[in-house]
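Left out: one protein chain. Kept in place: all the others.
Take a look at chain A:
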Amino acid sequence: MSQAQPRLRAAFSLGVTALLVMGLVASQWLLGDSPQQMQFDARLAPPSVEHWLGTDALGRELWARTLAGLALSFWVGCLAALLSTLIALSLAAIATLSARLDALVSLLIDTLLSVPHLILLMLIAFALGGGTQAVIIAVAVTHWPSLARVLRAELWQLRQAPYVRISRALGKSRWFVLHGHLLPHLIPHCLVGALLLFPHAILHEAALTFLGFGLSPSQPAIGVLLADAMRYLSGGYWWLGIFPGLGLLLMVLGFERLSSHLRRAL
């Protein structure tokens, strides 16, 4: 029973998060142009029956923009986490090839970990000219070191395992050992690592956009909605910031719980 509990929790978290994600993705089909549609006679309307979460300065429905923003953050987070995991896995694999390469990868990991995330993110996003691609690349390039360190340690441990040593003694190539023995063992680590990266990725995407280095101010991203909300906060338009912020918080918490449960279960 005690062993089954983490798996049950993980399954439950997975189910709930999957439902949320499906809902988020489906909403994009249903929303259509809603996040962009302006109602000039209903600008900055507070939450009500007609305007569920209120409207922004151009009379656009905040619920539609929040959903669109969360969906955008989800895709950016997914791609950035996937790319980051691939970088981590590749570098960890390269590190196992020789002691010199291992030292080089370790140096790269230590260097990147020693630089504050946000500053590096801003520099890369700015250098790439901003926009969705730039944000994905910036987040991916800055978030792989922790996972790479875990995977590298795991690979070094696996290399000493008897079945790997036997495989080598039998004359199997490095490539065969890598994809036949080592990589399959690493897939659960990669899955959990990617899920752990995901909340970081979307938070950093939102932060980067909020600071003006990320997505265009005309895209309904959560960072854009929060930056807009800051301007109108002194006017008492509280709903502009509260709902997008809550949406982001719930999504981050959902994925954080899922990754935490999966880590325990696996």
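To be clear about the criterion, contacts are C-beta pairs under 8 Å (C-beta built on N, C-alpha and C of every residue); 3 or more make two chains touch, one makes a residue touch a chain; residues count from 1.
We take it that contacts and distances are computed from a predicted model.
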Legend entry - The complex's invisible chain, by UniProt name, from "Rhodocoxin", "Heme-copper oxidase subunit III", "Tryptophan synthase alpha chain" or "ABC transporter substrate-binding protein": "ABC transporter substrate-binding protein"
Legend entry - Touch criterion as defined above, residue of A:130, A:199 or A:244 at the omitted chain: A:130
Inset, instruction - Touching the absent chain in the whole complex: find that residue among A:8, A:230, A:250 or A:266. - result: A:230
Inset, instruction - Could you list which residues of chain A touch the chain missing from the display? - result: 36-38, 40, 43, 57-58, 126, 129-130, 212, 216-218, 227, 230-232, 234-236
